[in-house]
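With one protein chain withheld, the remaining protein chains of the complex are depicted in position.
Here is chain A:
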Amino acid sequence: MAAIIAAVDRAAFFEFLTRMGDNTLILGHRVSEWCGHAPVLEEDIALANTALDLIGQTQLWLGLAGEIEGKGRNADNLAFLRDAGGFRNVLLVERPNGDFGQTLMRQFLFDAWHHGMLTALTASADPRVAEIAAKALKEVSYHLERSSDLVIRLGDGTPESHKRMQQALDDIWTYTGELFVADETDRAMAEAGIAPDPARLRAKWEEIVTGVLTEAALKIPATGYVHKGGRRGVHTEHLGYILADMQFLQRAYPGAVW
């Protein structure tokens, strides 16, 4: 019986780690698509830096996932050799970049969650998780500071920047709820003290988001609808194209060393 529980925990632990790593991988990919195309040079630098942080975090989360799984897969195997149904990121991070406002709004809503999640994970019962979280939290604190600041400035900028930021918020809002919906994996992680129950992160997230959006003179959409599925492998059409790009070389030249 103990062995069975351990096996279930291991599967849940692996699942949890891929959720963390796939979020950072897919968002990092999206952000990196901006490279060389940002509205001002400082933003090119900041976006590359954000993408770099997220890819670095992916290496840690997926690396640990591979170890926990115990089937000999490393972070690269997980990133480059799973198909869309194997990915566990939330739908929010695979949304297309749109204009810079949409990219920024997606980043801010994610950062506000990511910050709370990592803060909680620094107290994880698993020391490796706590260690990765502590390292990532330093980076994500800066991401949140930057995205909050820009959302405020653009929301309360010109009529056009305001309109674009409101549109971005309206378009993406229904993709935020998935961050807080718990399933069996989350319950197993919470019981083991490895990760918080996602619902517990909601109040703090709402406080940050409401504060920033109010200062930005933006209106939170009234809808409570939640698009979900990514965390159990049911994605939007967009993920397939991301993977077609990302995995091309590994798929076309199996076994090559790069």
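In this text, a residue touches a chain if its C-beta (ideal position, glycine included) is under 8 Å from a C-beta of that chain, and two chains touch if they have at least 3 such contacts; residues count from 1.
By definition in this document, contacts and distances are computed from a predicted model.
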Complex minus one chain; that chain's UniProt name from "Ubiquinol-cytochrome c reductase iron-sulfur subunit", "Ring-1,2-phenylacetyl-CoA epoxidase subunit PaaA", "proton-translocating NAD(P)(+) transhydrogenase" or "Thiazole synthase" is "Ring-1,2-phenylacetyl-CoA epoxidase subunit PaaA"
Given A:I68, A:M117 or A:L154, the correct residue touching the omitted chain is A:L154
The missing chain sits against chain A at residues 25, 29, 32-33, 35-45, 48-49, 51-52, 55-56, 58-59, 62, 75-76, 79-80, 99-101, 152-154, 156-158, 160-162, 164, 242, 245-246, 248-250, 253, 255-258
